[in-house]
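Sharing a structure below in structure tokens format, with a few things to ask.
A protein chain is absent from this complex, but the other protein chains hold their places.
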Amino acid sequence: MTVMDGLVDAWAVAATLAEIRARRPLIHNITNLVVTNSTANALLALGAAPAMVEGSDEVADFARISEAVVINLGTMSSPRAAAIRLAVASAVDAGRPWVMDPVAVGAIAYRTRLALDLLDFRPTAIRGNASEVMALAGEAGSGKGVESTAQSDAAISAARRLARRTGGAVAVTGVVDYVADAECLVEIHNGHEMMTRVTGMGCTATAIVGACLGVGRDGRTALVHGLTIAGIAGEIAAARARGPGSMQMEFLDALYNLSDAELAGRARLVLRAG
Amino acid sequence: MTVMDGLVDAWAVAATLAEIRARRPLIHNITNLVVTNSTANALLALGAAPAMVEGSDEVADFARISEAVVINLGTMSSPRAAAIRLAVASAVDAGRPWVMDPVAVGAIAYRTRLALDLLDFRPTAIRGNASEVMALAGEAGSGKGVESTAQSDAAISAARRLARRTGGAVAVTGVVDYVADAECLVEIHNGHEMMTRVTGMGCTATAIVGACLGVGRDGRTALVHGLTIAGIAGEIAAARARGPGSMQMEFLDALYNLSDAELAGRARLVLRAG
Partner (left out) sequence: MTVMDGLVDAWAVAATLAEIRARRPLIHNITNLVVTNSTANALLALGAAPAMVEGSDEVADFARISEAVVINLGTMSSPRAAAIRLAVASAVDAGRPWVMDPVAVGAIAYRTRLALDLLDFRPTAIRGNASEVMALAGEAGSGKGVESTAQSDAAISAARRLARRTGGAVAVTGVVDYVADAECLVEIHNGHEMMTRVTGMGCTATAIVGACLGVGRDGRTALVHGLTIAGIAGEIAAARARGPGSMQMEFLDALYNLSDAELAGRARLVLRAG
């Protein structure tokens, strides 16, 4: 028995999901203009209570009363950047966990600087693709718009370094997802290629991680459990979908109906270092 | 025969729907970033002509030429608050009806103040949950983010008091919906629990009320007919849906296909005081 107990156990993932459904944590999202609706719907389907609040007059108060804060850097603007700083400072001050999704960091200079600044607030968790995580860790990883130009395993050392800097946990997602912190590295072999044809699936995964944080999971556990839930819902949806339109619908239905048996039967988690 | 004729009559609801489909009223929406797409799609499925216009340079002119204005206070910001004031003042000046959806009022101080200010423009109709209506009426009703922490019947007296203040009509929605004005109270026993798992279903109901205002219904009739239409479409959708994803799709299809027979067979309206 180690401190890693439950980290890569499908039944522990199921317990996290059950706790989200029972407690309905209030998740404060400041996210991009593309995925507000799909993120809110994914959190509702999962069983959480999402709220999208992004006005500078409102975010500090709201972050304080939320169970977790989800910060997504897509469609950035200076008013949204200002609101994000207020929200994160308030969350940290109130002891609330927060997760950052560094959309297109590395590909766009303005938001790379913003993301680097936000590291000072020590995000509990970060989820990005390989290009984004490499850029955050100070390596070249420019990306193609919002997409990675590198494989996820190329960013493992960057993720570890970034985790040491923030004291939190960092996930690199791709065909295989990796979750790293100062102590361990976990591989998640779930998900489906069709997820890349629906906009904001990565943003949705980050929000689901936020819901896991919202029921008290630590950064690495929230990343592993949240990404496993998202990946398995994606697999179930892809098996029913005829294309990206039905995929989006089936994904929400799969999240809503996700059972312990489905999680246990499908979870492909590997603890590589502990 | 009283002034309440047609208020709780399913065939009068059907007549309002037929008039929306025939006249295609232009509905000007200033709504939150989460539901712009789903609101526009619901109004199109219903048969109305939605337009989302929210720039301060544009809203006053546009409110003037619209058949009704729908104001939703979600994802508030100071630019959007300024645009809302301009739009509402213009609508009132031009004699256009308007409906307010006080999202998260009571839970967030900034938008509580904004909503109270907007009451001076005497909204033709207001639709909120119990916490929101209680907060607007000056009672404690903090809510949990965008959700109510109170049952809808707890807010009936608040709705009546608010209606007396504005001279319009006020709906409190929940498991049972209540519509109150200075003269009467109506109960609507339609809708389905699955609607709470799709983001913006309340916002959509408010927009449908706006379409009823847009074909000349007064505040209380627009609220009763609009909430009945939304609730019945929700019931039909829930019977076909496998989860919140398919629910959202089926809801739009149900609105589009809604027949007089479905309205007549499903409407559960009670006039409690007249």
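Letters A and B mark the chains in the order given here, with residues in each chain numbered from 1 onward.
One rule holds in what follows: a contact is a pair of C-beta atoms (placed from the backbone, for glycine too) under 8 Å apart; a residue touches a chain by one contact, two chains touch by 3 or more.
Keep in mind that this is a model prediction, so the values were computed, not measured.
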item	value
Which residue of A:A15, A:V34 or A:L119 touches the chain not shown here	A:V34
Selected residue (touches chain absent from view) among B:L26, B:A89, B:V176 or B:L271	B:L26
Residues of chain A (touch criterion as defined above) contacting the omitted chain	32-35, 37-38, 74-78, 80, 104, 108-111, 144-147, 196-200, 241-246, 248-249
Chain not shown, touching residues in chain B	26, 28, 33, 36-37, 40-41, 44-45, 49-58, 61-62, 66, 79, 248-257
